[in-house]
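The following block contains the structure, expressed as structure tokens.
Removed: one protein chain of the complex. Kept in place: all other protein chains.
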Amino acid sequence: MGRFIVRRSLSAIALLLATSFLVFSFFELIPNYNPARAIAGRSANQTTVNQVAKKFDLDKPFYVQYANTMKLIFTGQVIDYQNDLNVVDQFRQRFPVTFSLVVPAAIIWLVVALLLGSISALRVGRLTDRAVMVGAIIGVSVPIFLLAALLLYLFAYKWAVFPNTGYTHFGDSPTQWAYHLILPWISIAVLSIGFYSRVLRSNLLDTVNQDYVRTARAKGLSQRKVFRTYVLRNSLMPIVTLFGLDFALLLGGAALVTETVFNLPGIGQYEASAIGNLDVPPILVGAIFTAFFVVVFGAIVDVLYAMLDPRVRLTG
Amino acid sequence: MAERLLDVDGLQVSFVTEDGVVRAVDGVSFTLDRGEVVAIVGESGSGKSVTAMTLMGLTRGPNSRFGGSARLRDRELVTATEDELQRIRGEEIAMIFQDPISSLSPVHRIGDQIVEQIRAHEKISKAAALDRTVQLMERVGIPRAAERARAYPHEFSGGMRQRAMIAMALSLSPSVLIADEPTTALDVTIQAQILEEIRQLSRESDSGVIFVTHDLGVVADIADRVVVMYSGRVVEQGTLNEIFYDPQHPYTWGLLGSVTRMDREPPHRLPAIPGQPPSLVNAPTGCHFRPRCPHAFDKCGEVPPLESHVSESEDHLDRCWLDVSEKRQRREVEDGRIGLGQGPVAA
Partner (left out) sequence: MAFDPVSRSGDPDAAPDGATLTHLDSGDSLLHAEPPPLDAWSEGRHAPAVGPWRLAGRRLRRNKVALAFLGLFIVLVAMCLLAPVYANRVAQIGPNTNNVTGTVNVRGHSENVVSLDGVPIGPTWTRHYFFGADTNGRDLAVRLLYGGRTSLLIGGVATLIIIIFGTLVGLVSGYLRGPVDGVLRWLMELVWSFPPVILGVVVGTALAFGGIGPIKGNSIWIPTIIIGGIYVPYLGKPIRGEVLRLREHDFVDAARVVGIPPWRIMMSEILPNAASTITVFVPIMLANAILLESYLSFLGAGVQAPNASWGTLISDGLPYISTTPSFSLIPGAMLVLTVLSINIVGDGVRDALDPRAQVRIKT
């Protein structure tokens, strides 16, 4: 296990560096793009543009820029182009919001998807199954921003059950915190529930036709036992992998659409505006931040897999 | 008189599929007594596996339809409730499957899988169940059993896996053991060992064995009585000697004729039964074997009943309209060998 951790940590660092380098390089390659001018504004004169360039080292060679930017990131001093804010501070402030959005939504969607997928498979072909599958397929056909818009219209305006947008910190008022987040949670969860319940159902139906399930029944085990011990466990493994990646990406700010529509001051919202302005430092930090989570959760998933399936051995 | 364990009478199993109704088992009857080994022989699609699995209720589903009866001593299996079946499975009827690598859960230890079977039916502690498991594994010839009980199926060789399955099946001393082609996936040397194992163990525990196979060599090795199935029906049944030395049905002749024998000269070509087994959705009317039978005549348009035609043995049944004397003539192909034959012998 120790070796596993060491090897993983090393490859993680390599991955983070590679990601940051790639992202940074990408912005160098944009055709017809002069970042200094973009920041200074269309109407700025050349002196202003030069000042801006100097301020952000935009006149230095590529590798110097990269090295400097990385140094600034890891000393927590990097600032963004558009608003002169300290990026790392912004991330630190905004992370609790994203966390509040993502974690409960993930728990909801995981529990519901497992339930629905199982029920659907257990009642395969019958009305329950068809109903759930119809719901699931609609769920994956609706873009999150549209669902958010619909929910806002119905529950925040027409029926005024929930507040329309904005965020309340948990510390200030737990009820308000939840109140503001329910619609966003639903927006994120619906798509994932649709997707994961379909995947689980499909896995369950495949597993149930396996020979060892037949043997388990032939042993005289109760249906419940067979399902729990043999069918479910084997069907869950692919879901664990998918979930690990999804969750990591969301923590890193992939929920930017939801945050934007509901005006939640999370990491996603910050990244979205940065991307819209081609503001490199926040994008860079965001990429590294996300990559970090991907690596951590990737390792957790691998450990879980090794625990669940003895045929898998932990490799670096 | 040995106790009658199983009495299958007119068993019918059909499956409703989008291509039509598949009549997999179409009126199968046979019996099993304590201490005997009954082999069910047939090719793929004959319904032999479905018959075996139906005895344990493993073919039940939204698409399956049943008829007829299968009595385990005095209990009816075809209409038993799922709860009743659950109790019977493992405890009174146990099954060994064909492919041990896929029939055992890859993520659970072998010992645990056997322990689980025991504890599902008997209230004993895990430790006690584990003890019994190790004993069983030793009995079936798995060396270092205590150690190996903690191993996973993929860490066993094919033969050892099958022995483990046998151990698991016998763990509750069932009165009926069903073996569904247990040696098909193994190589020949291991096959002999496993057969010996099964024979010995069933003798020791005085259980009845139903042995499903397509391999006549295996049948000759292990069976006391033989049930020959074709296209969902029993076409012949009798003792081992009766089937091998006085077969009454052309299909049986074909099966026997296609087997190479060490005590004879090898033929130029290994005779195969021409044609294909019929579709079970659109079965031919009358005798199912008619399209492939060189001896078919007009009466064969009617389904022949399963009856005894051989006067000396009232338990030797077959489904063929031909006269016994005709049969004995037609099945002689060359120098005393039995085979499918060409048809009516020239006068």
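Think of it as A and B in the order they're written, each chain with its own count starting at 1.
Methods note: a contact is a pair of C-beta atoms (placed from the backbone, for glycine too) under 8 Å apart; a residue touches a chain by one contact, two chains touch by 3 or more.
Because the structure is a prediction, the values reported are computed rather than measured.
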{"item": "Contact partner of the left-out chain, one of A:M70, A:V140 or A:M237", "value": "A:V140"}
{"item": "Among B:G90, B:G111, B:G238 or B:P278, the residue in touch with the chain that has been omitted", "value": "B:P278"}
{"item": "Candidates A:G76, A:P174 or A:G276 - the one touching the absent chain", "value": "A:G276"}
{"item": "On chain A, residues whose C-beta touches the chain left out of the figure", "value": "22, 26-27, 30-33, 38, 121-126, 137-138, 140-146, 149-150, 152-153, 157, 164, 202, 204-206, 208-209, 213, 217, 223, 226-227, 231, 249, 253-254, 256-257, 260-261, 271-272, 275-276, 278, 283, 294"}
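Everything that follows uses one rule, which is that only the chains that are shown with their structure count from here on.
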{"item": "Residue numbers on chain B that touch chain A, as the complex places them", "value": "56, 58, 62, 82, 86-91, 94-95, 97, 99, 102-109, 116-117, 120-121, 152, 154, 165, 168"}
{"item": "Parts of chain A lying in touch with chain B, wherever the complex brings them together", "value": "125, 210-212, 214-223, 225, 229-230, 233-234, 308-311"}
